[in-house]
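The chains shown are only part of the set, and none of them has been moved.
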Amino acid sequence: MNTQPVDFSASHAATALKNLRVSNPLVHCLTNDVVQSFTANVLLAIGASPAMVVDPTEAAQFAAIADALLVNVGTLTQPHADAMLAAVQAANQAGKPWVLDPVAVGGLTLRTEFSLTLIQLTPAAIRGNASEIRALSGMSSTGRGVDSGDDSLSALPAARKLALQTGAIVAVTGEMDYVTDGERCLAVRGGDVLMTRVVGTGCALSAVVAAFVALPGDRQENVAAACRVMSCAGELACQQARGPGSFIPAFLDNLYLLDGEALQ
Amino acid sequence: MNTQPVDFSASHAATALKNLRVSNPLVHCLTNDVVQSFTANVLLAIGASPAMVVDPTEAAQFAAIADALLVNVGTLTQPHADAMLAAVQAANQAGKPWVLDPVAVGGLTLRTEFSLTLIQLTPAAIRGNASEIRALSGMSSTGRGVDSGDDSLSALPAARKLALQTGAIVAVTGEMDYVTDGERCLAVRGGDVLMTRVVGTGCALSAVVAAFVALPGDRQENVAAACRVMSCAGELACQQARGPGSFIPAFLDNLYLLDGEALQ
């Protein structure tokens, strides 16, 4: 019996962010070609350390050194898939958490089949939009590209199914973000439509989720904290920006300056 | 008998931009490693949707889903060429327009030979600087890298020849931009020398050309509209910027805020 979504507490987000800045997790990012720089800058701004190590052998070596691993299939090719699989296996062997961002999974064959293989390898978390989460759970989807044709609430049943099936915390993000372990569901408000006019805000969120799942404590609350940190910095940046161009520096500044007071 | 270049009308640019924002074309970008993020942000700012799908099989699947395809050979490798060729063939089969940006074609073998093959596959438009257009047309060139050693007007005969030879609308861009179908030529003023100090303004223009060729209406005017939208946002941004760093956010903001009044 599934409970209704519960609003995520701002004080939990503040505590998790404080923990993150103390522990400075090293996040191994195997992500798409488009968002590498933005992803690294987002991680640096919140107080984590990014590293992109992409050769299959090195990726496996590095997954054991890093505190968490991100796998994002946005510009997947077969060589990328080889490195990702090697890194996931090494992370699992070393007991390090890893996060999947199933970008545009659904209609495209290579990424869809590969993501269906990956979710059998115990991801700590999965972060996607409504159509990606639906597609990954086996439910139908209306996505045409990286933008979702579904709203996040309508994909909550798919997110719950996917969480139960994989053991991962599943975050389905959109105007509202929902973070579920299959039963309990946390709702995270915030963000702004302007964020959909900047490439990589969703992909960077998945990297931030990877940073937060490296922390001790309740994993579901840590994933919700990642969502809240990003949506809060996004809201503040939108108030300060003229458009998507000035949003980007303002967003990174706000991530860097964010504290418990802003998160309330 | 070739007519003199005619100034492109601002009201046509305004109409095309309005159409673009209503139809929100999905542009499949197979572009170079350096400009992926900027290209995506430019497309999002004007009101189009970017997607970079690079595996050969997926690129072919996606070319049939997208509204237009961009092929930019700036950091070409053989695996990229395979994906580009598959995508162009799929786009042609699905009746979707595609655009070529022949970055630094001339002295470098792989990209030159590949671009000469591609132009036989009915591109909707080709956008390059003077030395690239000369080289692609078989005329001699003085380019040494991505920057052109020729001015755009002097390459207009080469552009006309290339347009007649390929059936594409050819845009040769520089201080002035010339857009030709082989006979009629539209001249688009604007831009600023500061834009040459920011990487990817030309590459992003080609992506914007791809977004505009997905629109109904006169293709040559749509390509000229793409040039004018970019040069107008660039001029405004240069007035607001201290240098190339502050130009970038100002440029994206101006693309986002641009309206018919600004285009006049």
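We just call them A and B in the order they show up, numbering each chain from 1.
The rule is short, and it goes like this: contacts are C-beta pairs under 8 Å (C-beta built on N, C-alpha and C of every residue); 3 or more make two chains touch, one makes a residue touch a chain.
Given the structure is predicted, the values throughout are model-derived calculations rather than measurements.
Shown here are 2 copies of a single protein sequence; counted across the entire complex in this file, the number of copies is 3.
One rule holds for everything that comes next: only the chains that are shown with their structure count from here on.
Averaging Cα coordinates per chain places subunit A and subunit B 33 Å apart. Against subunit A, the residues of subunit B that register as touching in their complex are 26, 33, 36-37, 40-41, 44-45, 49-55, 57-58, 61-62, 65-66, 79, 248-257. Against subunit B, the residues of subunit A that register as touching in their complex are 32-38, 74-78, 104, 107-111, 144-147, 196-200, 241-246, 248-249.
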